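To start, the structure under review is shown below, and the notes come after it.
Every protein chain but one is kept in place in this view of the complex.
Lettered A and B in written order, each chain numbered from 1.
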Amino acid sequence: MYVAVKGGEAAINAAHRLLADRRRGERSLPSVTIEQIVEQLALAVDRVMAEASLYDRALAALAVRQSRGDMIEAIFLLRAYRTTLPRFGSSEPIDTAKMHIARRISATYKDLPGGQVLGPTFDYTHRLLDPSLLTDEDVDLPSRKEPLPGASTRVSDILATEGLIEGDGELPDDQPPGDLTREPMEFPMGRDLRLQALARGDEGFLLALGYSTQRGFGRNHPFVGEIRIGEVEVELDVPELGFAVSLGRVQVTECQMVNQFKGSAKAPPQFTRGYGLVFGQSERKAMSMALVDRALRAEELGEDITAPAQDEEFVISHADNVQATGFVEHLKLPHYVDFQAELALVRKMRADIEAAQKVKAGPLRDAAE
Amino acid sequence: MTVSAPDTSSPGTEARKRAAGLLARASREELTGAWDALATKPDYTPVRGPETGLVMVRGRIGGGGGPFNLGEATVTRATVLLASGIAGHAHALGTDKPKVRLAAVFDALWQDGETRSFVESAILAPVEARIAEEDRQQAEETAATRVDFFTMVRGDD
């Protein structure tokens, strides 16, 4: 129960002013620019875009700056901004096979068309703090090499030629994909809606769930078939032109998880798949998403549902960090009246119990005395 | 509203798509540079926008399966009408309204046989060349990180 109370206005105004000051920090230092955040804190910007479910690097950087680096606050800001804009339509599905690749690796095939290209990865770094970054030292330009001709074939297509792996995951052609920002969620939901929820889900939550499947809570024997990061074309069908035009490119991370599967009453022994697709560069998130996507297919593949990561309602209902933070943090709002009621109730219960104990203990004590 | 048909010798859908895609990728500086270089500036009236909204970006399950909604992207669009009666449309990722309005003007100028070659040489060709160079650099930098496996000779004894 909430009761309107007044009186905090001056305090709130002063708090906003103080927040603005603390956000700016020490005035003798230059203010960090949006361009600097986009260029130098690129992965923070990518995380905000992915979980806000809005691709716009400049706005995501603005949100990071305004939120003092609090990622969930930044995601919240960008989500809120998104609601102020009209939606012009939906793009043609992006084609990750035509990606301009910045990184592409496979843990299942050593030699594959297009090769293994590491790109700008933290893997193989020694995780030693680098004192040279304490100062603004010059950084070498990247080395260059002639690219291999030809496309980077998908690993799933290589496996598909042997017929040992399931298909991509078809939906009826005429069925438009569900949109959880437009219609209330209902369980059970289709894989299209689950993937949308996971793509905007909290990285930490999905990471923990993915980890739990590896530790045995709904184990699904995963291999990274392929991870690719790069830019893809976004095309929109424009009614005034009558055909689709390119709006530009967005960067995405895609993870194809390949899972060993011994078969069930519903499906033969084969490799099954989990899929991850995320805005920006974020392979931890894409991998976690693919693990959880596969875990959530337990019902479809006739597996026993025994673990949290396989429980659709549990996973999807709790993956959104803006919803989660809203409900957790609302607890700090005034609950004075609720609490007064609880206090009166506990006092009464305590008094009743003490009275009952006194009655029970009374004659004994009398006897002892 | 009726307008006389101007010279729009139809160059085909593919050519129009290419022009629209390159105008979307052009920077504001590239477009204003071309505008400044234009000998006679055309009169145009805004029909719609420039306005910023969202496009829901879709992916495919498993990379090639059924579509799903990945997340939205900011998009700015504009439609202008030249005094000649040609309508120009532009859509581009991001929130740069002046850029997209100019892109719509150039889309209209591109449809006019009189000015198409200017648009091609002042914007489309340079933007195409810039993108090709950026892609080449990115591809070469990425290729340098390609792993060349070699198998160590194993000694059994």
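Heads up, the rule we're going with is that a residue touches a chain if its C-beta (ideal position, glycine included) is under 8 Å from a C-beta of that chain, and two chains touch if they have at least 3 such contacts.
The definition used in the following text is that contacts and distances are computed from a predicted model.
The unshown chain of the complex is recorded in UniProt as "Protein phnH", chosen from "Protein phnH", "Fe-S cluster assembly protein SufD", "Sulfurtransferase complex subunit TusD" or "Sugar ABC transporter ATP-binding protein".
Within the full complex, the residue among A:240, A:329 or A:342 touching the omitted chain is A:240. Residue-wise, the contact with the chain that is not shown comes from B:87, picked out of B:15, B:87, B:131 or B:144.
From the options A:53, A:67, A:90 or A:321, the residue with contact to the chain not on display is A:90.
Interface with the hidden chain, as seen from chain B, comprises residues 1-3, 47-48, 51, 79, 81, 85, 87. Taking the complete complex into account, residues 86-90, 182, 184, 239-242 of chain A touch the chain not shown.
As a convention for this text, only the chains that are shown with their structure count from here on.
If you average the CA atoms of chain A and of chain B, the two centres end up 30 Å from each other.
Interface of chain A with chain B (complex): residues 49-50, 53-56, 58-59, 82, 85-97, 100-103, 110-111, 115-120, 142-148, 154, 156, 167-172, 175-181, 191-193, 195-196, 199-200, 233-234, 236, 238, 240-241, 243-250, 252, 254, 256, 273, 275, 277, 279. Chain contact summary for the complex, chain B toward chain A: residues 13, 16-17, 20-21, 24-25, 51-75, 77, 79, 87, 89, 91-95, 135, 137-147, 149.
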